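The other protein chains are all here in position, but one chain of the complex has been omitted.
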Amino acid sequence: MNFTLKIWRQRDAKSQGAFETYKVENISADTSFLEMMDILNNNLIHEGKEPVAFDHDCREGICGMCSMHINGHAHGPSQAVTTCQMYMRKFKDGSTITIEPWRSAAFPVIRDLVVDRSAYDKILQAGGFISVRTNSVPDGNAIPIPKADADESMDAAACVGCGACAATCKNGSAMLFVAARVSSLAKLPQGKVEGARRAKSMVAKMDELGFGNCTNTGACQAQCPKQVSIAHIARLNREFLAAKLQD
Amino acid sequence: MSCFLTNSSVGKKLVMSISGCFLVLFILFHMSMNLTMLFSWQGYNAICEFLGANWYALAGTALLAAGVLVHFVYAFILTINNYRARGKQRYAVTVQEKGVSWASKNMLVLGVIVILGLGLHLVHFWSKMQLVEIMGAHASVVGGLDVPATNGAALMMITFSKWYNVVLYLVWFAALWFHLTHGVWSMFQTAGFANDTWYPRLKCGANIVATLIFLGFAVVAVYCYLTSTPQLIEEMLTYVG
Partner (left out) sequence: MAYKLDAKTPAGELAQKWSNHKAAIKVVSPANKRKLDIIVVGTGLGGASAAASLGELGYNVKIFCISDSPRRAHSIAAQGGINAAKNYQNDNDSVYRLFYDTIKGGDYRAREANVYRLAEVSNLIIDQCVAQGVPFAREYGGLLANRSFGGAQVSRTFYARGQTGQQLLLGAYAALNKEIAAGSVKSYPRHEMLDVVIENGEACGIIARNLVTGELERHGAHAVVIATGGYGNVFFLSTNAMASNGSAAFQCYRKGAGFANPCFTQIHPTCIPVHGTQQSKLTLMSESLRNDGRIWVPKKMEDVEAIRKGTKLPSDIAEEDRDYYLERRYPAFGNLVPRDVASRAAKERCDAGYGVNETGLAVFLDFKTAIERLGKDTIKQRYGNLFDMYEEITDVNPYEQPMQIFPAVHYTMGGIWVDYNLMTTIPGLYAIGEANFSDHGANRLGASALMQGLADGYFVLPYTIGDYLAKKIQAPKVKTDTAAFDEAEKGVQARIDRLFAIKGNQSVDDIHKRLGLIMWDNVGMARTKESLEKAIVEIQALRKEFYADLKLVGTADSFNVELEKALRLEDFLELGELMARDALNREESCGGHFRSEHQTEDGEALRHDDKFAYAAVWEYKGIDNVPEMSIENLDYEFVHRAQRNYKD
């Protein structure tokens, strides 16, 4: 298969970026999208040009590192997968593929397709944890948790923190990410203890970092590689409002 | 309660949700009132008379105006905020995601159309009715006719006898329909009363409410257009209850 690639190139955070067009040829349909990028980069190196910088690591859809906006879709046109799990058979032979970095004020571009997602870490540092000390805990079976609750908590915990939600959202809102963490812990008795504090401080941090306001379009859930539901956003809203009304 | 309603994203959204909810309830009331026209224009006028420049009607109007203002101002604040959050550099290619409604991404545009329609509506009706009474008068001149401030039925017949007014109002109702298909379920989501089981129900409910409102208003406008005759308007203006 052959493709024309329109890729965003930007030297660093301060430089102006622009699209550049490349061609890749003889790509097998079984090649993953990132392997196709590897091939392009190897070609570029042999031509003495700098390769396209892009984030990636585990290449099995779990580390949340890969982050491309492909043909208008975060993580490309496939449903429920990250960029690294997408294979070239999903694309039409001979087509042009436009590849952009995440676009969001809170995710500034570092280089080419690489963006700075440290804002997500900061939100979690604001309260995305249960305050237990090492070794100061009861037996694992001391607190029975209904299977349905544990399952729902796991649904939310499947979030890989890739940033697709905020990158997709027309409002640049990080609500799905924040909600996934808040909701996952809120479904567990261990997490309820400091639930109010967590919801308030994480939302405050999210607002402070310049993320937008959720308008319930559901675009985040549609592009989420882990299909985290916006039902978790409803739960976050509930947790937050209940906490605020008690202040 | 500090001021989370003004300084937090979720709080601001709650204000949108509650003010929106209030507006939907008002619209439902307004629509039910309009429907009286289909059965008895005398009955409709009786309601108009009841809702003149009384203290309760004025208080209601003020509250309503405040509701519209809050909903509108917050919408602009949130949208400006969101536009900034999206960043200066926009995507070159965007798509409509699967399962994402067009309305949900265009609420502000729809809202602006609704507000423009509201302006037109206020000029057409409110300025000839409650405003006249507030100013201490009792009637105004519409299309060369003296129309008493409480004669909503005649005003409606006169306004909707013009096809272009009917078309303008239908466009307005359509925008409202789109706005409500997203707005109604969304207000539950924002207030935290939603989950995966309830999404289909809430969205279905939102579509029903939006459609009811659209049909309720549209049917009266069209009915007026179809039945309006100079004789009927004359009869309405000379009727003594």
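Points worth noting:
Which chain is which? They are A and B, in the order written, and residues in each are numbered from 1.
By our rule, a residue touches a chain if its C-beta (ideal position, glycine included) is under 8 Å from a C-beta of that chain, and two chains touch if they have at least 3 such contacts.
Just so you know, these numbers come straight off a predicted model, no measurement behind them.
By the touch rule given at the top, the unshown chain touches A in the complete complex.
On the side of chain A, touch with the chain left out of the figure occurs at residues 11-12, 27-28, 30-32, 34-35, 38-39, 42, 44-46, 48-51, 53, 55-65, 78, 80-81, 85-87, 89, 110-111, 114, 116-118, 120-121, 124-135, 137-141, 143-147, 150-151, 153-154, 157-158, 160-161, 184-185, 187-188, 190-191.
Definition applied: only the chains that are shown with their structure count from here on.
Between chain A and chain B, the centres computed from C-alpha atoms are 39 Å apart.
In the complex of the two chains, the chain B residues touching chain A come out as 1-2, 4, 7-14, 78, 81-82, 84-95, 97-101, 104-105, 107, 182, 185-186, 188-196, 199. Across the complex, chain A meets chain B through its residues 6, 17, 19, 69, 71-73, 79, 98, 100, 103-107, 109, 168, 170-173, 175, 203-204, 206-207, 210-219, 221-223, 229-231, 233-242, 244-245, 247.
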